[in-house]
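Okay, here's the structure, questions in a sec.
Excluded from the complex is one protein chain; the other protein chains are retained at their positions.
Right after this comes subunit A.
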Amino acid sequence: MVSGLINANPVVYEKKERRVRSPSGCADEYAAEAIDQQEVFDILLALDIKDPEHPYSLEELKVITEDAIEVDDERSYVRVTFTPTVEHCSMATVIGLCLRVKLMRSLPSRFKVDIRVAPGTHATEAAVNKQLNDKERVAAALENPNLVDMVDECLAPTYG
């Protein structure tokens, strides 16, 4: 067991006020659905990834922010840059994996997704990025029952 907290006093940010989405009812329902930054952010906020040490959400810890999500709908491309709470955060790969799986399951299959940790925020940044973007390793990880349980727990909707 870990003795003592790795990050005893995390900076907690206020949740951003949500913009109201414009209704899409008038749009042609057969038209390809355009995906924007806010939509991707909303998808990721539905993730229930809890830092095991803290009860705060990814948004409150600013692990993901709307600004760190780049979306190019025309090119079907999404890049998410997340910021681990501490430099040696052992959760970084798990958080990255959850982000990837959530987007894989939520976005239309035409989308290419890159996930990376913000430059300079993790001790083994290059290694974490390489692993998160190697789809063979991601596929193998998602056949590992222990990891799948962990990811599914994060992806399960929470009520209350």
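In the analysis below, contacts are C-beta pairs under 8 Å (C-beta built on N, C-alpha and C of every residue); 3 or more make two chains touch, one makes a residue touch a chain; residues count from 1.
Everything below uses one rule, namely that contacts and distances are computed from a predicted model.
Student: According to UniProt, what is the chain that's been left out of this complex called? Choose from "Transducin/WD40 repeat-like superfamily protein", "ATP synthase subunit gamma", "TFIID subunit TAF5 NTD2 domain-containing protein" or "Adenylyltransferase and sulfurtransferase MOCS3".
Tutor: "Transducin/WD40 repeat-like superfamily protein"
Student: Which one, A:14, A:67 or A:136, makes contact with the chain that was left out?
Tutor: Touching the chain that is not displayed is residue A:136.
Student: Can you list, in ascending order, the subunit A residues touching the missing chain?
Tutor: Interface residues of subunit A facing the absent chain: 109-110, 112, 130, 134-137, 139-140, 143.
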